[in-house]
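I have placed the structure first, in the form of structure tokens, so that the comments after it can refer back to it.
A protein chain is absent from this complex, but the other protein chains hold their places.
Letters A and B mark the chains in the order given here, with residues in each chain numbered from 1 onward.
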């Protein structure tokens, strides 16, 4: 069961456009979809099922803005309606579902639920994507685990000490208590470490930002969850005693870890991760190097999450602990549960 | 549920003999079988199960016309009866099933159903296999899809335009209406295209046959279904205005696409495909080149069928369309359903 009446990241615009005249097939919240650009160049999404003989439309081809089935040539538009087929009158053909789509921040966003409720005004707002003072780089992982395990993972960064020991982990994370606040549908978890040595990833960032990598720093992690499953994490280090997160730009290295977590099935999800940084935005080589580093770090979580999922499937009756460090994930799941309950109530 | 009291192609004689003294294991209509040559050199088929400890007989070895189990040496003959085992009296051993087999046209044919009804007189007749004016080449694919999806595929060649765009597809196929006739248990679907340019595969065939590949042609496709699942397709091109299918031999390039479709399980089948041609029958290099080309073309259908199958399993309640172009498959399935009903009635 997923929150359906909301916007999820379906794919990056770059991944879609890299396919040329081929559509992109993707399952989101158990809905099989095919994405393509219609005649006006707008990205649209239809059910991945040809009403003729059930072939997947995502095996087809985009021709002049219509999606043509690769089996017998039925063409449909972005509303899922058949518009032509060689030698056939298609007026009576049943349409397949279509899904509301928004292109924003370099991504295709899709509303998998009740289409009559699709509302662009509900799109989340991320200022750094459109700000030239910021640069962004990211990637995509397919993870065979419940998407909520990824939320747990990201709403508690103590795991960095163990999973990412050689890059961003450091013992001080464990030693510093975190603080969780719920503000309506938002959950914010933060931890501030003062007067510490920066770990390898941040030493690299300090150097890139013209700071002495060996200097003592104040480090912060501020995880911001918004429903259904977007997590933005303010992360950074400032030279010690300059105000930490509030330090002036030339005294800190500051980024936002971007996490768009999109359910595929009950036990798998698509994970679009990235980093937006507000220093050296024009340094493409730095963007690339950070993306590679982040990709490696985030890849370290995959086996853990997939095997945690396997363990939970094996012992479904076991209750997990909910410690203070888990409060971010616990509160985020409460928000999700509230949304689910509301959708069920509206549906009945 | 399959039509059981009928002849299916189990394997080619060449594939069986290539194994030397090893039997060939194959599942047909959910029956696990082991094929081998008995003492008289005749191909026989027994259940792939050793009555001793359940080992698969197909892991064994053929010794002097008996199939010897590779585990403890039980030997059975082609009737499934144990004939010897070291240090044992085998008289009381339970026999396993055996299956009626016919060797014909280069293939091993098997009757998976009620053995008391196995009737060689019911073997289908294909004159071109034994005619020296014809040559034959073919191959085998294992397809993870209901065998009836392959029947649909072959009884409607409009898909050539989309699936096989670079070899035998051409827009005129779509534009020319087809005609379907049911004659008892046979279904014949045909399409005749006049005054067109030959597509790449047929230009090659025209050249091989001494015709100008750039000349305008009349092209035909005549799909002939006979139960349970054999489809012979007369295909060819003749120089325009010479009578098409009825044109004299020196004015045309003419072949029969041979399709033996054998169910393995509900969602998989064995597909023996080939081409019989009535020109240059002694040109082995041409046979080889056509087989390679056909293998590539037919391989293009595999992903489509397997993903269509996956879609149908996911949406079992959806009704598919039955258009005029689908009438060949629809009629063939009706024949199959009639045979199934008859078998059920006879069984009860």
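The criterion applied here is as follows: a contact is a pair of C-beta atoms (placed from the backbone, for glycine too) under 8 Å apart; a residue touches a chain by one contact, two chains touch by 3 or more.
No experiment lies behind these values; they were computed from the predicted model shown.
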| item | value |
| --- | --- |
| Touching the absent chain when the full complex is considered, from B:55, B:165, B:182 or B:320 | B:55 |
| Hidden partner chain, touching residue among B:33, B:69, B:196 or B:335 | B:69 |
| From A:161, A:207 or A:267, residue that would touch the chain that is not displayed | A:161 |
| Residues of chain A in contact with the chain not shown | 152, 156, 158-159, 161-163, 171, 174-175, 177, 303-304, 307-308, 310-312, 314-315, 318, 320-321, 323-326 |
| Residues from chain B at the interface with the omitted partner, ascending | 32, 48-49, 51-56, 59, 68-73, 85-88, 93-94 |
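The definition used in the following text is that only the chains that are shown with their structure count from here on.
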| item | value |
| --- | --- |
| Rigid-body rotation angle, chain B and chain A, from Cα fit (steps of 5°) | 120 |
| Between chain B and chain A, distance of the C-alpha-averaged centres to the nearest whole Å | 48 |
